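A quick write-up on the structure given underneath.
Every protein chain but one is kept in place in this view of the complex.
Up next, chain A:
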Amino acid sequence: MATGLHKSDFANPVIRWVDARLPVFTMMQKEYGTFPTPRNFNYLWNFGALAMVNLLIMIVTGIFLAMNYTAHTSMAFDSVERIMRDVNYGWLLRYAHANGASMFFIVVYIHIFRGLYYGSYKAPRELLWMIGVVIFLLMMATAFMGYVLPWGQMSFWGATVITNLFSAFPLVGESIVTWLWGGFSVDNPTLNRFFSLHYLMPFVIFGVVFLHVAALHITGSNNPLGIDPKGPQDTVPFHPYYTAKDSVGLVVYFIVFAVLVFFFPNMLGHADNYIPANPLVTPPHIVPEWYFLPFYAILRAVPDKLGGVLLMFGSIAILFVLPWLDTSPVRSMRFRPLARPFFAVWCVTFLVLLYCGGKPPEEPFVTIARVCTAYYFLYFLVILPLLGRLERPLPLPESIARPVLRGGGPLPAGAMGKPMEKA
């Protein structure tokens, strides 16, 4: 392999000097400038970029919160309220961080929905998808530990219930729980390690996101038609086309975020978490944060503790093998008339599970949650594998450019390349 300087075309001599020795500018230009991207994205393709921005917001607000937070059971609650009252714009930092978590899950759920509907998990993007599921798991762990930090009643009791799940495992269960707690109940050692890990995990997520994006830039993006770009007429350079389109989505995202933070900052939280943690008083209904409710409902749908725990973890683990469960060669559900209604029902069951998870474990919610849990797994384990064999997909379009151009006329000059001129 040849050694020496990288050949750089940048006009600015300083940039060229750096780029010749460390071609980060070439890389950015290649991956985010000229990167050929299918021309037919709809706005659902904004959500990957939104998730990236959201992660950065969480890291930045979190770092400033950590400067003012005290991870001790006797001081954590008051230190959070001190941030709200006495730290300059501390209320904004904290409400942005707390609601940022909710926004993160909204964005990621839509991002996953997009992947499921348009078959983005199918070859050649299986690994890209699996890395995404890893990010989702890491997010859940991070969010769970973050919710413990304010040391309110729901923090304490949520932590107690969720860590106790591990005691369901035979033989080693109890030891695992003691090990997680750092003691014999959720207490100061638990709070300390959760704080430490909560600070660490976002950077782990950042690393895995890097892998997610790296894998994406090998296979290229899927698109609403689910067919591969056949040439330059099917793609546009990422910049300025998708930087411009992502900007629109980003502003809409910020509007929703702002409405939550400035006008309904506690709407998605639980009032009990403004009561300091008290190991002697159990809240009447212990509920996790809203974004965990579908999985909480699955957990409670099973009358056996170990079974419930396994099914709950299974509901996410199953996503890892989804690329091989879905046997249909057609990616986009636009061309899968049978799969579409089944998937629509799956989406509804997910939302119903979310609703049931927030209700007390009594009838009719238990039965509803059981039916939905059954369908959740049925969809992946039976319906998708069978559909690939039984379904007759609609004819796929010849290329991306064709349906977009309606009649397949010649491309207008300048539709591709030379992105900087239009910026």
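Here are a few things to note about the model shown:
Methods note: contacts are C-beta pairs under 8 Å (C-beta built on N, C-alpha and C of every residue); 3 or more make two chains touch, one makes a residue touch a chain; residues count from 1.
Throughout what follows, contacts and distances are computed from a predicted model.
This figure omits one chain of the complex; the name its UniProt record holds, of "Phosphoribosylformylglycinamidine synthase subunit PurS", "Cytochrome c1", "Formate dehydrogenase subunit beta" or "ABC transporter permease", is "Cytochrome c1". Shown as candidates are A:G132, A:G146 or A:G308; the residue that touches the absent chain is A:G308.
Interface note: of A:I110, A:V134, A:V161 or A:L396, the residue touching the hidden chain in the full complex is A:V161. Among A:N12, A:S196, A:T282 or A:T367, only A:T282 touches the chain left out of the display. For the chain left out of this panel, the touching residue among A:W179, A:F262 or A:W324 is A:F262. Touching the chain that is not shown, out of A:I218, A:A244, A:A317 or A:V348: A:A244 (per the contact rule at the top). When the whole complex is considered, the residue among A:F254, A:F313 or A:F377 that touches the unshown chain is A:F254. For chain A, the residues in touch with the chain missing from this view are 39, 78, 81-82, 84-85, 91-92, 95, 160-161, 164-165, 168, 236, 240-241, 244-245, 247-248, 250-252, 254-255, 258-259, 261-263, 265-266, 271-272, 274-275, 280-284, 286, 299-300, 302-305, 308-309, 361, 404, 412-415, 422.
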